[in-house]
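As you look at this complex, bear in mind that one protein chain is not there, while each of the others sits in place.
Let's look at chain A:
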Amino acid sequence: MWGIMRQRAACKAYHALNLEQGIRAIALRAFSSSAKQMTVRDALNSALDEEMSADPKVFIMGEEVGEYQGAYKISKGLLDKYGPERVVDTPITEAGFAGIGVGAAYYGLRPVIEFMTFNFSMQAIDHIINSAAKSNYMSAGQISVPIVFRGPNGAAAGVGAQHSQCYAAWYGAIPGLKVLAPYSSEDARGLLKAAIRDPDPVVFLENELLYGESFPISDEVLDSSFSLPIGKAKIEREGKDVTITAFSKMVGYALQAADILAKEGINAEVINLRTIRPLDRSTINSSVRKTNRLVTVEEGFPQHGVGAEICATVVEDSFEYLDAPVERIAGADVPMPYAANLERMAVPQVEDIVRAAKRACYRSR
């Protein structure tokens, strides 16, 4: 009997479950949230694969996405599986392939355009904003643009000023765009699937340093129909003393900061924004009304940043609830330095978040 169960388990093996786990799962007869881990890279790859399989109109276009398996291997295996008509390698012309993508979207296809980093999206920004974001409005709803622009955003490590900028604030300002910023593998899978299925243009801001990070993942998330709602933030850690908002890599830093703060008796609530536009103002405000203190965290430049918008929204809607001024943690107001020691100083670190939270709690100057 065990032999038969082992065979069944082997047949049902999903994402290379080991045999023991398989048997245990079947014996338990429930999809428990076991210790399955998935990297963000695999999460994105599997989401792309599943959406391409489900809808023949979905295709990927960008530099190195095909033969090279993706500059960061996000599109690994997809060229072999779907062929060159659906995984299109392009010359180095962002303006060109972004424009083609938008044209294809006008036509009814569902392109996923990859920028090697969002710094290069500046070459195509006219198409993203004027050709994609504004078209539905300018055509009175007749031209829908179901396109996704995705790629790594923000600082990596030692890539210098022209390759380290965060574009969340820029794209987050544009009506007609939706802007997503996943953190965990669950975020990556759920939000990318939602983005591809969405009828509006979506800017999908990934993070290069997160690609290799593993996160626990449940079976529900692994299901091909899984998706996360756009415009809904997630409370990663509940707390009552101070609200810390963050997105992308900074969520991890905020959680680490929260652990440190907990040891000092400060119970921080960490909000993973997940969506930059439309911003989940209600979750943020509800949290601040509970904790009365706010620290916003982002990697990008401070002026006109995401934190500035969050601060404004909280001051507008929950002013009486604030017991302390809002603390903004952002990247330094300088082009990203190349020297490693200076680069470290130019990007928020866990200690910066801890100190800011303490300031908000009047526990330090």
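To be clear about the criterion, contacts are C-beta pairs under 8 Å (C-beta built on N, C-alpha and C of every residue); 3 or more make two chains touch, one makes a residue touch a chain; residues count from 1.
Keep this in mind: contacts and distances are computed from a predicted model.
Of "serine C-palmitoyltransferase", "Dehydrogenase E1 component domain-containing protein", "N-acyl-aromatic-L-amino acid amidohydrolase" or "MMS19 nucleotide excision repair protein", only "Dehydrogenase E1 component domain-containing protein" is the UniProt protein name of the chain excluded from the display. Contact with the undisplayed chain is limited, among A:95, A:315 or A:332, to A:95. The set of chain A residues touching the chain not shown comprises 90-91, 93, 95-97, 99-100, 103, 106-108, 126, 136-137, 139-144, 175-176, 178, 198-200, 231, 278-279, 281.
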